[in-house]
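What follows is a single structure, and I will ask about it in a moment.
Excluded from the complex is one protein chain; the other protein chains are retained at their positions.
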Amino acid sequence: MGISSKLGNLGVVTTSLETAVNWGRTGALWPLLFGLACCAIEMMAAQCSNYDLSRFGMELNRASPRQADLIIVAGRVTRKMAPVIRQLYDQMPSPKWVLAMGDCASCSGVFNNYAVVQGVDEIIPVDVYVAGCPPRPEQLIHGIMTLHEKIRGERITDWAS
Amino acid sequence: MLDSYAPAAVLLIITVVMCLLIVSLSTLMGPRRPTHRKLEPYESGMVPIGPAVRRLPVRFYLVAVLFILFDIEVVFFLPWAVIARQLGLFALVEMGIFIGILLLGFAYAWRKGALEWE
Amino acid sequence: MIDMIAPQGSEPAVTPIGEGQNWQGSLDELKGMISPRALTGETMLLNMGPHHPSTHGVLRLLLELDGETIVSCVPDVGYLHTGIEKNMEAKTYTKALVMTDRMDYLNPLGNNLVYCLALEKLASLDVPERAMIGRVILAELTRINSHLVWLGTHCLDIGAMSMMLYCFREREEILDIFELVSGQRMMTSYFRPGGLWRDLPDEFIPTVQAFLDHFPKRVDDYETILNKNPLWIDRTQGIGVITPEDAIALGCTGPVLRASGIAHDVRKSQPYSCYESFDFSVITGDHGDVYDRFLVRVKEMRESIKIVQQGLKMLRKGPFISSNRKFVPPPRAELGQSMEAVIHHFKLWTEGFRIGKGEVYFPTESPRGELGCHLIADGSTNPYRVHFRTPSFVHISALPKLVEGEMLADVVAIIGSIDIVLGDCDR
Partner (left out) sequence: MQNLRSLGDRVQEAFPDAVLDTIAFRDELTLIIDPEKIIEVARFCRDTEGLEFNLLSDLSFVDYYPEEPRFAVCYHLYSIFFRHRLRLKVMLSGEEPQVATVTPIYPAANWQEREAYDMMGIEFIGHPFLKRILMPKDWEGYPLRKDYPLGYEQVQFTFNFDEVMRQKPQAKREKNT
C-alpha cells in the first residue's frame, strides 16, 4: 500500500511531488477548536483582527476532530482531561500535527502537582513546543511558522509508508 | 444547435473526471490505519453513551417535510425567473396563482401549529 | 513513553461515565439526577462534553433530551482542576501570589487583588493612597477586559460573528495598558502585599485617558448593534429565567443576581480598597433572563469607565507600596545606605515574611460575581490554607435549574449569559 511501495523512488518525480504535497498542507492548516485555559484566550486574540491567524489560512477553527489537521493544546492538561485529549488525537485523520502552546502544555509550567499531567507529550506526540505563559500571539505565530518549516521538510516515506 | 451546449458539456466532463480522480486516488493510495478509537463516533471527546442509532421524535420528520415542500416551490421559481421578462404578464399571473396556493398551504400549517415545536 | 497512558487502540485509563456495552447498567450511579425514561431509551442522553465550541472551556454537560427540549442536565466539572490551592500551601506568601493569576484567567488582577487584600487584612498591613487608587483603576480595567471577552464569545455562540472581532480589538488596547504597567499582557502579578510591584509609569494617565476617550463610543456601537436587534431579542429574551429567591438560594452573585433585580454589589455593600470614595451606580435588571444579564453587563462597562475616570483624577504622587519593612522589601537604593534594609531585604527574599495565627474571609466583586478568599495563617511563611470562593463554580451548580425545559439551542445562550470561566470554577 502507499505510493512509495507501488512506484518506488523515482527521484525527481517523488521529490517534486513531496514539495507540492507539503506546500499544499502548509497552505491551509485547520486547527481543532481546542482551548483549555489561559493560552486559549491568547489563541483567540491571535485569531482576531489584531494578529490575524487567517493570513496563514488558519481562520477556520474546526470543532470536530474529523476535519482538523492541527491540534493546538492551549492550556494545562489535567489528569481528568488526559483520556479526552488522547481520544481526540486518535479521532483525527492521519496527516495531523500537535502544537503544545504555553508552558503548561509543554512541561506543566507552574503546576507541578498531583492534578496536572507533566507536559502533553506524555499523552500525544508533540511537533512544536511554544514557550510562554501565556505566549504572546506573535510567539504563537512563530510556533506555527516553525511547524510549517517542519511540514515542508517531511519526506514521502514519513506519511505514505 | 447543439454546439451552444458544448462549453457546458466540457465543464461537466472536467468536473466529473476531477471528482472521480480525487476520490479514487485517495481511496487507492491512502494508507488505512483503522483503530477501535478512531472508528468510535465522536461525542465531544467522551466515550459515547448508548447506541448511535436512536428513536427520534416525530416532530423532526414534520419539520423536514415542511422544509422540502417549500424548497421545491423555490425550485420552480428558478426557470420562471430566468425568462420572466419575455413571458410577459400572463406568466406573472400564473406564477402568482401558484404562489397563492402554496401560501394557503403555509397559512394552514401555521394555523394548525405545525411550526410550533411542542 | 508516548503511549504510556493509553496505547493506540486501547481504552482510556480512566473510564468516563457510560463505558461498556450495557450502557443502561453504567448509568445507575446517576440514579437521582436523570429521569428513569433515559434508561429505557425514550429520552436521549447526550454529552455536551469537555471539548465543545460553546462551553467556554472544558465544561461537560450530560444532557437528557426529549427531542429538542432538555429534560435534565448533569454538569460534570473538574476537567481543569489544577490543584492551585494545594500548590499554594507549598509556596511562601509572595510566591503563592503567582498562582492566583492562573485561576480566573480573564480577571488576573482581580485574583491578585482578593489575595493581597485578604493577606493585608490578616497581617493588618497598611496600603498607601496611590496604591489603592491604582488598584481600583486596574481592577475596573480588568472588569472591562473580562466583559469584552464575555460579550465577544457570547455573541459568537449565538451567531453575531463580528462582535467577537470588535470586542477583541478594544481588548488589545487594555492589554497594552497592562503591559505598559506590569510588562505582561495577562498574567501580570502586579499587585503585591502592601501595594503595587512598581510605581505607575508617567505615561499611564495619558494612555488610560486616550482609551477612555474613544471607548464609550465603541460601547454605543455594541448597543446599537444588539439592543434592538430582533434576532438578538428573540434568541435572548425570556430564556434562562431565574427568580430572585432561586438566585439567592443557589448562591448566585454578581451580574446574574443583579439581573434578577437584587442590587447586591460587594463594592457597594462592603467597600474595600477605597471604593467608598468612588460614586457609581449598581445596575439591576428585572426579568432575570439572558437579555437582562446582557444589559446589566454592558451598562456595568459604562460604570467602570466612570470609576476609572474618577480614579485618574484622584491619582496623586506618593508612595506606591507600604513602608512596613517586615513585609515589604526595601527599595534598591536604600540597600547602599542602611544595614537594616540589607537585613530586611535578605530575610524577605530568602525566607519570606511570617503572619501570626489567624483566619480571614475577604469578599470582592469580580466581573463574574463575589470572589472571596478564605486565608488561614499559622505563623509559618507558607499560607496554611487558602480557599477561594469562586463565582463560576456556584453559577455552574445553578445551571441545571436554568436549563431544564429550555431548547437545546438555548443552552448555548444560557451558558454564555452566566459568564463562566472554567479555570475559575475548577481552581
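When the chains are written out, they are named A, B and C in that same order, and each has its own residue count from 1.
Please note the rule applied: contacts are C-beta pairs under 8 Å (C-beta built on N, C-alpha and C of every residue); 3 or more make two chains touch, one makes a residue touch a chain.
These figures come from a predicted structure and were not determined experimentally.
Displayed chains that the missing chain touches over the full complex: A, C (touch as defined at the top). The missing chain, though absent from the display, is touched by one residue of C:T69, C:Q270 or C:Q309; that residue is C:Q270. Residue in contact with the omitted chain (choice from C:L59, C:L175 or C:V394): C:V394.
When the omitted chain is restored, the residue from C:M44, C:L63 or C:V77 that touches it is C:V77. Of the listed positions C:L212, C:I225, C:I248 or C:V342, the one in contact with the omitted chain in the full complex is C:I248. Only one of the listed residues, A:T26, A:N50, A:S64 or A:N113, touches the absent chain: A:N113.
Although one chain is hidden here, its contacts on chain C can still be listed: residues 1, 4-5, 13-17, 29, 32-33, 77-78, 81, 83, 85-87, 90, 121-122, 124, 248-251, 253, 262, 264, 269-270, 358-361, 363, 370, 372, 374, 376, 384-385, 387, 389, 393-394, 396-398, 426. Residues of chain A that touch the chain left out of the display are 79-80, 112-115, 118, 122.
The rule we apply is simple: only the chains that are shown with their structure count from here on.
If you sketch which chains touch which, every chain touches every other chain without exception. Just count the C-beta contacts per chain pair and the biggest one is A-C. Between the Cα centres of chain A and chain B there is a gap of 35 Å.
Taking each chain's centre as the mean of its C-alpha atoms, chain B lies 45 Å from chain C. Shared contact sites, meaning residues of chain C that touch two or more other chains, fall at 8, 12, 16, 49-52. Residue positions of chain B with contacts to 2 or more other chains are 35, 37, 45-47.
On chain C, the positions that touch chain B within their shared complex are 8-9, 11-12, 15-19, 23, 27, 41-42, 44-52, 60, 62, 66-69, 407. Those residues of chain B that touch chain A in the complex are listed here as 29-33, 35, 37-38, 40, 42, 45-47. Taken together, the chain A residues at the contact with chain B in this complex read 1-3, 6, 64-66, 84-85, 87-88, 90-91, 94, 159-161.
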